[in-house]
Every structure is written in C-alpha cells, then in structure tokens.
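Got a structure for you, written out below as structure tokens; questions coming shortly.
As you look at this complex, bear in mind that one protein chain is not there, while each of the others sits in place.
Chain naming follows the written order as A, B and C, and within any one chain the residues start at number 1.
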Amino acid sequence: MAEYLRPSSLEEAAGMIAAHGSTLAIVAGGTSAMRFAVPYVAYAMGVRGLGMNEIERSSGGLSLGAGVTMRQIRDSLPIPALQDAARGVGGPALQNMATIGGNIFAHPPNGDVATVLLAMDATVTFFTTNGERTQKLEEFYDSGAQADGLLTRIDCAAPGGELVFLKCGRQRFNSRTVISVAACIGLDNGKVGNACIAVGGAGAHPMRCAAAEQALIGRALDDAAITAAGDEAARASSPGTDAVASEWYRRRMVATYLCRALRQIAAG
Amino acid sequence: MASGIVSIKVNGRAEEVVTGAVTTLQDVLRNNLDYTSVKDGCSQGGCGACSVIVDGELRLSCLTPVQEVDGSEVVTLEGLNLSNSITALQQKFIEKYAAQCGFCTPGMMVAITALLDRNANPSRDEIAEALAGNICRCTGYLPIIEAVESIVAEMAGIAGD
Amino acid sequence: MTKLRGTGFAAVNYPTGMHLGGDPTQSLVHATTSGNFVVTMSSVDLGQGLKTILAQIAAEALGVPYDTVIVDTGDTDTGPHCTGTFASRTTHRAGNAVIMAAEEARKVMLEVAAEKLEVGVEDLETDGLGNIHVKGVEDKAISVAETAGAAHFELGRTISGRGIYLKPPSPMDPETGESDPDSTQAHACTVAEVEVDTETGDVQVLAIKSAYEVGQQVNPELVKGQIVGGAWMGIGHALQETTAPYYPAIDHAPRDFQTYQMPGAVDMPEVECEVLEIASRNGPFGAKGVGEMVTNSPIPAIVNAINNALGVRITQIPVTPEVVLRALDEKAAGGG
Partner (left out) sequence: MAMKDLKIVGQPVKLRDLDTHVTGETVFYEDVRVPRMLHLKMHRSRYPHARILGIDTSQALSSPGVVTVLTHEDLPGKKLYNALAGAGVGPEDEPVLAFDKVRWKGESVAAVIAETPEQANAAVAKIKVEYEELPAVFDVEEAIKDGAPNLTAHWPNNHYVYPDDHRAAQIRYGDVEKAFAEADHIVEDSYQTQPIEQAPMETNGCIAVPEGDGRITVYSNTQALQFSLDVTAGILDMPTSKLRFVGGTVGGGFGGKVDIQPEPITTLAALRTGRPVKFKYTREEEMQVSSSRSAWRVYVKDGVMNDGRIIARKVTTYQDSGAYLRFSSYACMKHCGHMPGPYTIPNVSVDSIVVFTNRTPSNAMRGFGVMAGSFALEVQMDKIAETIGMDPWELRLINAYREGDMKAHRKEVEDAGMVESILAAAEMAGKQLPENFRNMSSLDRKAG
C-alpha cells in the first residue's frame, strides 16, 4: 500500500514529484487517482491541503486553481459550457470531490471539462522544482501530457465567441462519456471569424480539431459549413471502443454532436 | 503532518487514526469505528452506498483517503439518526416503500439529507439529479423520489404556516 | 434532429414455483405464553418483503393480530428447510407451508379456548383483534394471550403447528415434453411508449403502462413495488444492460457501475399499473407469484415500440444506440 505524503507547500510537493517520479500518484479529489493510480504506486501525495481552489476573474478571463471542484464550477462560474460539463461528471458526491486539475488528467473518454477548456484555449501552469511553467493546454496534450511538476492553475481568456458544450452519454446524468464536443465560434459579419473546436473521448486525450475549425473560418455558419466541420472532426477522431460505445459509434457521434453544437450557435 | 496521526470528528466524537499508508475513510468508518451504515457496494465510487458528509459536503468515503479529512467533521447516517431532522424523511421512506433490500438506503438517506441542506425545495428533476450518484437496483427510484417530494411538500407546508 | 415516437406492447405469462416441482418449504408456528406467534423458517428475504407477507399470511390463518406475529427466519440451526428464494416460489410455497402450520396451531388454540369457555370448538371464532369468542356472542370471549397462557401453565399443551408445501416432482417426458411443470400462472400485459432520436439512436422510454394479473395480492404495495422496480430493470435490459457488449466476443466487459449501463433515476418514466386478481386454486389465499415477470413484460413491449417508431425489425437486446443506428442504416440502404 502506498505511503501517504502530505506536502505543506508547493515547493515540497514539487520536490516529492521530482524525487519519486512515476512511483508517486497525486491525489486531489481522489475520484480517479484512488482507484486507478494509488493501488499501483509506492507513494500517494495528497494536495487538497495546498488549497489551489480559488477562482479569480479578471477582464472577462478566469484563473482557476487546479483544485477547484466540479461543484465550485457549477456554483460559481458564469460560463454555462463549463457548468454543463461539470454537471455531467458523476453524481453530486463525486462533483464535490473531483477537481478541474484531475479532469485534465482523466483517462479517455472522460475529461469533459478539459474539452471545454481546450475550446477556451486555456493555459496550464505547473509548479516545478525550477519554478513555474505555463503552456497552452493544447500544447500540453500534443506533447504527450507529461507533467514535470504540480498542476496548480488553469487560465483562460473570455470566450472569443459563443461557447457550447455537448456531451453524448447513455444516461442523462452521471453518464460515462461516449464523446463530448465543445465549440467556441466568433461570428464576424455573418461569417465565422474565429473557431475553436475541441472533442473529448475521440483519442488519447481531449483534442483541438484544426480541420473542423478550418472548415468553418471565413464561411457562413450554414448547414453546408456545419456538416463539413462535423465530417472533418469525425475524420480527425481516433476514438476507442469500450463497454459503452464502439469506435464506429463514437466517430459518428463526434460529427452528430459537433453539428448539433454548431447549429445551436448558429441559431443564437 | 508526517506523524501519520489523523484526527477526525465522527458524529460528534473525536477519533484518532494512526496510519502512514493510504487508508480510505470508508475503511476507517466501517472497520475501525464500526459505523456499519457506511456500506461497501463497489469501492469504486460508482454506487453511492458509502456516502457520508464531510464538513457539510456530500462525499464518497470509498475514494476519500482518511488523511484528506484530517481535522474534519464527518457525519454518517448513525450521526444523522441522532438529530430529529431526519426522522420525518425516514418516516416518508417507510410510508412510500422507498426501500426494498435496504443496502443502498443509508447512502440514499445521506445524499438526500445533503440535497435538502443545499436546497430545501427541490423540484422532481432536481431530486432525480441529486440521486444520480446513488444506485438502487430494487425500487426503480420512483418511490424514493416520491418520498423526497413528499417530505419537501411537508416541509414547505410547515414553513408556510 | 428527428425524433420518432412509437408504441408497443407485449403479453406474457409466468409460472409460479420451481419448474417441474420438487421444491418444498417448511414452516413451524408456535405461540409464546403471552399470545404472540413465532413463525420459524429458513427462507431468505431479498428485500421483496418475504418476512412481511409471511407474517400477514400467518396472522390471517391464525386469526390473530398482524403485530403479534414474529417471523424468525435465516438460521439453519433453528429454521426448517426452505428450497430457497427464487423461481417466484416463496409466496406460494412458504405461504402455503405457513398456512398449514398456522391452521394446526389455530386448532389447538381453539381447543384450549373451548375448554376455558366450556363450549365446543366448532362454536368459536377469532376476531383478528386478539380475541376468541363464541360465534354471535361478542362478550363470551377469551383473549388469545389468556388462551396461550392457559395452554402452557394450566393445560400443559403446546399451541403449535407444522407446515410443509411440496409440489411433487413431475419429470419431463424426454420425447414429448409431457409434464406438470408449474403450480399456477400469473399474467401481464405491458404497453411502452418510446421516443427515438434517429441521429444518435438514443431511446427514451416515455411511459410504461401495465396490467398485472397476480392472483390474490398479499400486500398490494409490495406488488406495486415489484412492478415499478421490475419496469426499471426491464428498461435496463431492453436498452442498456449487458456484460458482453460485443457478444459473442468477451472483450470490453464492464468492471464497474460506470461501464455497466443501467438507467438512472432521472431516466425513469412514469409507471402506471393496474392489478387484477384471479385467484390461484392452490396459492395461499389465492396468491400467485409476481417477482420475476415484472422484468419480462416491459422488454418486448419496448422493443416493439422501437420497431413501431422506426419501421424496422430489431430482434436483439439490448437495443443500444448503435443497434438503432445500424438498423436505420440498413433500412436506408433498402435492407430488411
């Protein structure tokens, strides 16, 4: 059984991560780590005591401590897409525990909140033994989701357009994710000015979908453009098969749900 | 902090647990302290049968390291039984036949208590959503929802008097 | 987004008792000296309310108040044999065993009361409220408690009874299948209304309406509890539940409640039910069994409703969203 470590500062936590490497599991809310990581490692490091649960707002943007829970997102954030994503994670007890930081590291197809954060072009900040390091969430995932320290903070600017999150699940609440989509679309004179599209459950981690974004930028948000974006997203997806849904179904739902999200935005 | 002594208050009583290794709150409550209302339905965070209240917040004790609740107040159904506020809810459960095998019931009682603490007048949909983390394999949920609706209506009636 | 609605129904029958019989259950009943009655069994209550209905049956057969009946079950050192709680058998088998034991105990109780009241046994009746009185003469009476005390302390008699119910085994003829497999049959007809999303394949059950014919109900609220709980499980079976999602392959078997799919509280539609009572000739007070068929009737009703909504013929369960979409694809391609 893993030895339980309780760092009292970020420095101490970063030191423990550096010292124990892959033999250490980080326990924030515990909802994933306690089941999938802690039983297989020598050290479990609890970070709840480090706080990191502040929500700060500045000029429309947000700075979220990595320990902010799903419950806090539901209760305190004025961004419906994030609230919707948080609401879909487990039941009330789990939402009181699960953190936004944990969601970024969730095993696919989970990671609904992270999918929205990708569509918000969020950045993540790690506290390492060499100090703070900030990078785009997208880059973090693209570089293999390797953390060299403790994830402390997620920052995002105000959404650059209409932001919608949709989740495909088999139950209305507390459903394992089949796939999820988040789209942030800025319309400029009836044409798509900027598009930020993310898909969850369609690969090893939530991913931005540049091809779908390109299919929209500069075009009117009409049926043809929406269908094209859906098709691109499905093509770019490489989902897995599990007990809940097959690869075939997931790929199809990526297109279906992205189209629904975009139509919702088009309808205003 | 590294001493391995965890101090918690359970149902109003101060307790100390000595452990250096990861130990779940569920294990401590059920097996060290004999609070057997804390059921072990899955130990995976999937069924809600082990639900308890930590510092006023509903939690799954099976996924909570006891070290993470050091200094906290923990309430199990045994603790709720000590207050009068749950009696009316329990009576509604009995009236509505809202339990059959009874294994999920302690977790349900705790989850409903937490719901009513947050929202004294939940709608039917809010009640159903609040039960999303608590699985019942016997009743089909409807009698449970009806029991909660009925206690809500009764509370509203009392408040309106 | 297209959502299509459909209605379907199904009619089912369900046998009571283990197939082909040979599944006995025993019961012992005895009075305490203060007039309570202990029903001793080793039958198992799974939550369906076995202890409750056995107490009701015992109270009815003894003619004593329900609250004075204690059901002591669940210990093989003290309880006589029960084959087990399955096959919709316990109400019927254990219920009949309890009646037999209770009637024997009642006979002694009335004999003792007759001796105390100095009348004939045939002149006595119980009021179900704890008294035994002379028929038509309310005030010529003795309480059950006094009777029980007198039996023990004055007359040296035990107010007790033994009961068993056995449907003799009926082997199946290997060639023709000729046999007497069941004790009685219960019946149900369930109507399901569904809405199907043709883009996602999601099926939402909007309503379940059922008529159940279960013989005499021992406890109508417990019958309803089975019907509602069974409707939920039937919805799960019809749409979601499997341990082999890609059957016959064994891959991707669920390991937890996140991956084993069942409807949630909020996915549950209203369940309307009407219960008919056509007495079983051999059931306890005419009761049949209800615990199992409640899952059986919603399943084909839901599948028929989906087929009705979509104009396809799905013949497998669970009807997952993927099954729906593949059926629609096949239909669009001009297939069956």
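The criterion applied here is as follows: contacts are C-beta pairs under 8 Å (C-beta built on N, C-alpha and C of every residue); 3 or more make two chains touch, one makes a residue touch a chain.
Note that the structure is predicted; figures quoted are calculated from it, not measured.
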Listed residues B:25, B:42 or B:69, member touching the removed chain: B:42
Touch with the omitted chain, as defined above, among C:136, C:177 or C:334: C:177
Touching residue (missing chain; options C:113, C:188 or C:309): C:188
Missing-partner contacts on subunit C, residue numbers: 7-15, 19-20, 22, 42-47, 49, 51-52, 55-57, 59-60, 63, 66, 71, 73-77, 79, 81-87, 128, 172, 174-182, 184-191, 209-213, 215-222, 230, 233, 237, 241-245, 247-250, 253-257, 260, 262, 272, 274, 276-281, 284-288, 291-293, 295-297, 299-301, 303-304, 307-308, 313, 315-318
Residues in subunit B touching the chain absent from view: 34, 36-37, 39-44, 46-47, 49, 76-78, 81, 89-90, 93-95, 97, 99-106, 109, 135-138
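Here is the rule we use: only the chains that are shown with their structure count from here on.
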Chain-level touch network, classified as line, ring, star, complete or other: complete
Chain at the geometric heart of the assembly (C-alpha centres): B
Of A-B and B-C, pair with higher C-beta contact tally: A-B
Chain centre separation in whole Å, for subunit C relative to subunit A (CA means): 48
Subunit B and subunit C, separation of their C-alpha mean positions in angstrom: 30
Euclidean distance of C-alpha centroids - subunit A vs subunit B, Å: 29
Junction residues of subunit A - those touching two or more other chains: 171, 173-174
Junction residues of subunit C - those touching two or more other chains: 258, 262, 264, 266
Residue ranges of subunit B in contact with subunit C within the complex: 42, 44, 46-47, 97, 99-103, 125, 127-129, 131-132, 135-145
Sites on subunit C touched by subunit B in the complex: 46-49, 221-222, 224-225, 228-233, 256-258, 262, 264-266, 268, 270-271
Residue ranges of subunit C in contact with subunit A within the complex: 1, 199-201, 240, 245-246, 251-254, 258-264, 266-267, 320-322, 325
